[in-house]
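Shown here: the complex without one of its protein chains, the others still in place.
Order of writing sets the chain letters: A and B. Residues in each chain are counted from 1.
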Amino acid sequence: MDWITDWGLTLVVFLPALGAVFMALTPKGRDSTIKFWALVFTGLPLLVGLLMLGRYQYSDGGFQFETNLRWIPSIDANYHIGVDGIALPMVMLSLLVTFLCVIYSCWHLPEPHNPKLFLALCLLLETGMTGTFVALDLVLFFIFWEVVLVPMYFIIGLWGGPRREYAAIKFFLYTFFGSVFMLLGFLALYFQSDPHTFDIVLLQQAGVLSMTKTAANLIFAGIALGLAIKVPMWPFHTWLPDAHTEAPTVGSVLLAAVLLKMGTYGFVRIAIPILPDAARTFAPFIGALAAIAIIYGALNCLAQVDLKRMIAFSSVGHMGFVMLGIATMTDVGINAAVFGMVAHGVITGMLFFIAGSIHERYHTRDIPELGGLVLKMPVMGGLLAYSAIASLGLPGLAGFWGEVTALLASYNPLEGLDLTWFRTFMVLGGIGTVLTAGYFLWMLQRVNLGKVPAQWQDKNFADAQPLELAAWVPLLALILILGVFPKLILDVTNPAVVELTQLLTR
Amino acid sequence: MVSTVKETAEALPGVIEIAWLIPVIPTVCFFLIVFFGKKLKGKGAEIGIAGIVAALALSIPVFFKTIGQLGHKDFHGYSKSVTWMEFGDKEVLELGYRIDGLTVVMLLVVCFVALMVHIYSTAYMKGEVRYTFYYAALSLFTGSMLNLVLANNLLQLLVGWEGVGVCSYLLIGHYWEEKENSNAAIKAFLTTRIGDVGFMFGIFVLFFAAKTFNIQAITEIVEEGHISNTVLTTAALLLFAGAIGKSAQFPLHVWLPDAMAGPTPVSALIHAATMVVAGVYLVARMYTVFHASPDALQVVAIIGAITMLMAALLALIQNDIKRVLAYSTISQLAYMVAALGVGAYTAGVFHIWTHAWFKALLFLGAGSVIHAVHSNNMSDMGGLKDQLPITHKTYLIGCLALAGMPGLAGFWSKDEILTGAFDSATHGSTVGWVVFISASLTAFLTACYSARMYFLTFRGNPKYDTSHVHPHESPAAMTTPLILLAVLAVAGGWIGLPGSWNQFAKWVHFGEEHAVFSFPVAAFGTLLFVGGFALGWAMFHKGKFRFDIKKSPLAWSYKLLENKYYLDDLYMGVIVRPIRDQVSRFAYWTNQNILDAVVNAGGAAALGLGKSLYKNVDQPVIDGAVNGTARITGKIGDTLKFFQTGNVQYYAAVLFIGIGISVAGFLYFN
Partner (left out) sequence: MPVQWVLLLSAFLFSVGIYGVLARRNAVIVLMSIEVMLNAVNINLVAFNALLQETHLMGQIFALFVITIAAAELGVGLAIVILIYRNRTTVSIDEVSLMKW
């Protein structure tokens, strides 16, 4: 056994935290040293992650790179981590996106200028995010889940826009509010299991047998509430537009690309496989909320004038597709969901990057004020169009597969789920895709096309800079590659999903 | 798991083996042009043209190889695929191609028209903005369209389908500095997208009924009768929704006239010859499904019948030459749709073939005219016969082919369709009668507006500003495609001559009883052409039978046509604007004032509760107890301090008194 198999995951999770410590010890003024450390400590985990990709057994649906150590014996909490085909894409996504965010930060840091704290928080955030995706113990999961809140709170609260305090507090408290119920659910699972355990794998396999239906439903509801706020599902989404709008560019990117996935990932990893019967009871409701989110998100997008806020609302809709896939509880649906998560992470992350760069140049994000952007910045405008078109679900680009397969799954959900309802959701989702196309194209028309408004006529804007492009090219390439070869993700996820769906039908 | 498709037993012939390159080459060219186009001498046009030539060069041997096989009994077409992705343990999606008669016909049409348009554009678009990007989009369009044609499964077809949609969006909005143009682009994309959603759902229905996306496999399963009629009807209607959107049929036809905002060669390629026939192609491709559901076929036929007449009437009153052609395209597409609807499969596909040549010719010819007079309006043209000799001759051929002059391409396919409809009608089908009557009226109107278009443009007196505009013939890069297409517009129909010479029916057929050539119908068709063209000539050239329609009792009908049956206003007023402006604002209002208000109210309530707890419980009661202890101690101290006089003698006295009391006590208690 080589060290990557045994310690790779641990390294991936804790290297960034170590990097944060390094940066804390670096004297304040030395920006370039700080940036260097940040690059190293996000680059190294990415490298380790890539090495792990090389050693991963793709046909195996179980957990790999597992580490299981006793941690807090008095409450049976273990340091149990590992990845399967569902977690792996998420881990890689977090590693990649954080690395790119650091590269982007080398080009531009938000005001007030404090690279040390800012980058250290980003690194800490990475530890929390990857930790959440690899944790196989409920206590560990919960801790990583909460670790994520703090850096993001500060990133929004210190470097955000005019209403940053409000947004940061709302983000923190709302998520925290949900996680209380989630924690209660976890504790209930612990006491209901026999022997008592927090281990996700054991809980999945054993099922919580001795439980009454009501108890299972209550526990599911608690956990689902905590996760749903993070996703965010309609109607728990209202923190999202505020957080996204106010957060600095890198914060928005991380929030959209990774943080939201923690919620949906929790559904796939914890809520549904451990409590399949309760999940079946709740699936139509989740599906209904998802369908509402799709339509509702799209309608709200049409009403937005702030570019970032519009992209934030588009996330509500896209996460609706992911949740719809999950709600079907079929292999197609869950594959769709995982694919959708990756695709949304890549595409919406990209959109937020561009929105941030546009704001950086124009000092406004008001859609009606912009215009003729392609004439001013051909590359930037082209990339905006590319990402927007990917986001509206054009086949051949990444956004399509998550959406179409989620709709496909809801045509034929798990046996026992109401066909009429789910097909209604499918139709609503279909209408949602038209509306999605509508608001994205309308946005493009107002931002990209048309003549340059008088106020920008004489201004010179630098087109996309090398460092910006360096941060973006991997995402842009992924959008296309995943769109043409969805197999790349689906081959990883499918064995794990098949294993998971077997748990649901037993 | 492998699909149920029966692969052709023998190894595929060499050129078929590499047929996958046909769509790939133009797509690769797209990337090449985007990344390197601007640096090249031809600004990227040469890459695009080279790509199309390569695709055409591959398509021609593929065509001949395939038609050579078509006579064989067990030949169901070549197909080849690789696994694209897998879901669960049963659902497989492949990436592959399937080549049969229908495919190769489409291949030739797409590649040839695309090549003509590419060449034509080098002159037409010369010096225009975003020239390189224009070629990039053309290449991507061609790649997507070829993918659509070659796809062996529905999802892959959908990929091409949406791909051509987005290219159409990009090219319609080419001159996006004007808001109208980008509006037209968005309108085109969204309108077709509505149909696409239906198409997508149709794919789902078929997928879960047949457990595969593979077209051939679905066909076989449907033929074996494993799928219930309800499911088939649903699937067929949903697929047809996609066709309605893409092929601009009623009620989703509204985007096509607006799409004329794009450069004219684009209109020729995308909005006449190729993309818009994708819907018809889809129906033809999935014809087994339609055929198995008579109800669905009737819907198809009726939609076709409505659309053809409606569009032909609109074509009659347009001033913009491109809009005449646009409505004409809608009308002709409806011809194809209706043909498929009444079971005249070969006729419908044959009309794709002939229509592609003469309509591309007409559009490119119109482009040449517009190039010369710098206006789209026929009221700015007239008398161009001598200035533009080549354009004039080729345009006349196009008009006559469109009008259905016997011998030219349009006549043969139109005649087949009329025959098919008549055949269906005489077999007792009411819908057959509807289609036949509508098609006859449309044929008459088509001849009429063709004549109007021709005479207003090329004959009569010049209506353009002769002092400023000096029309002259277009360069060779533009006229050569016109000549080539004109040749096809004449001769293209000869491969489908009635009777045993009919090669086309051997390539593309659906095992239907082929309606035999009927002389009366052909004569009737000729009569319609002569009548219509003569009326057009009389009215618009000679000025006979002219009356001011706006003052006649028919004014209402003119108004109806002028407003395009108010469909645009209906869609904009009832659907688009309310959703965009009111519903969305309302949704946002509810978001901010209801959903978010609940959250904020929760926060505020928690804050209020905290404040009141602090004010009413914490401070007075709990903190009060703590502070009270301190205060009481202080009070006691305040009292006792008076004993601390600082007077030593006082202290000493107390001391002695104390001792005294102690001693006394001691003595007393002992």
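Criterion: a contact is a pair of C-beta atoms (placed from the backbone, for glycine too) under 8 Å apart; a residue touches a chain by one contact, two chains touch by 3 or more.
What you are looking at is a predicted structure, and each value in this text was computed from that prediction instead of being measured.
Within the full complex, the chain left out of the display contacts the shown chains B.
Of the candidate positions B:A57, B:I575, B:I636 or B:A653, contact with the unshown chain belongs to B:A653. In the full complex, chain B contacts the hidden chain through residues 641-642, 644-649, 652-653, 656.
The definition used in the following text is that only the chains that are shown with their structure count from here on.
Computed from the mean C-alpha positions, the centre of chain A lies at a distance of 32 Å from the centre of chain B. Those residues of chain B lying in contact with chain A across their complex are 83-89, 91, 144, 155, 158-163, 166, 169, 173, 176-177, 179, 182-183, 185-186, 189-190, 193-194, 197-198, 200-201, 204-205, 207-208, 579-580, 583-585, 587-588, 591, 595-596, 598-599, 603. Residues 170, 173-174, 235, 237-239, 296, 299-304, 330-332, 335, 372, 389, 394-396, 400-401, 404-405, 407-408, 411-412, 426-427, 430-431, 433-435, 437-438, 441-442, 445, 448-451, 485-487, 490-491, 494, 497-498, 501 of chain A are the ones that touch chain B when the two sit in their complex.
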